[in-house]
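Encoded as structure tokens, the structure appears first; notes follow it.
Apart from one protein chain that is not included, each protein chain of the complex appears where it belongs.
Up next is chain A:
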Amino acid sequence: MSGTELLSDQGLRIDGRKPNELRRIRCSLGIFAQADGSAYLEQGNTKVLAAVYGPHEIRGSKSKALHDKAFVNCQYSTATFSMGERKRRPRGDRKSTEMSTHLEETFAAAIRTELYPRSQIDIFVEVLQADGGNYTTCVNAAMMALVDAGVPLKDTVVSCTASLVKDTPLVDVNHVEQSGGSPELVVSILPHSGEIVYMSLTQRFHIDHLSKVLDTAIKGCKDIGVILKEIMKGHLTKLDTSLQAS
């Protein structure tokens, strides 16, 4: 698919969105009883489940324990039925391992790990349906699950993608835009300070566009942050009223 079709002459994207429009976000918290925290997040057609266990004692080899902070363990997994072509194994391939590493790094930065020395926090994310921006949706879902688990965070982490088509930056790209040969910039930020925790880029564009695309991604992150905060508040007030009633 050529780049010209991704943005119509009227300035609309392939799924009818404006360039700076996010996909619909739906989220529910506390969906699993056995996990300490869990969340289900939908960004457009990308659907992700996240579960958080911990902080608990180090499981497996004790050598992973850090004497001054908690060890964050993440597992990124894509369901075999999540894509058009059936995936052979949900995790263990290079791309999934890379994603797990990046999730670990991001959350090790965001969680106040120094409060739990010699312990472990597990984060499991599962992509149920992949429609672009899988990694960003996973970060957002994992963050919501951490909030649900009540793990202390320095700041919420939100993540968003941006692309560039016909010199116009697009926010929150979907699968068609992503695989259509346009670049994809993934950014995770701490919305309060605006600091970047993780960033990655695939495909190429001129360095002069970087500032513009980065701004779009950061704006997208902040917008998602506002929406997620509302959902968090709604969930917590519901919890509060149900507690008071009982």
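Note that in this section a contact is a pair of C-beta atoms (placed from the backbone, for glycine too) under 8 Å apart; a residue touches a chain by one contact, two chains touch by 3 or more; residues count from 1.
Just so it is clear, contacts and distances are computed from a predicted model.
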item: Protein name (UniProt record) of the chain left out of view, among "Actin-related protein 5", "Exosome complex component RRP45", "E2 ubiquitin-conjugating enzyme" or "Anaphase-promoting complex subunit 4 WD40 domain-containing protein"; value: "Exosome complex component RRP45"
item: Hidden partner chain, touching residue among A:T80, A:S200 or A:T237; value: A:S200
item: Of A:I14, A:M83, A:A109 or A:V176, the one touching the omitted chain in the full complex; value: A:A109
item: Contact with the hidden chain (one of A:S8, A:T80 or A:T97); value: A:T97
item: Interface residues of chain A (partner: the chain not displayed); value: 94-95, 97-98, 101-102, 105, 108-109, 185, 190, 193-208, 210-211, 214-215, 218
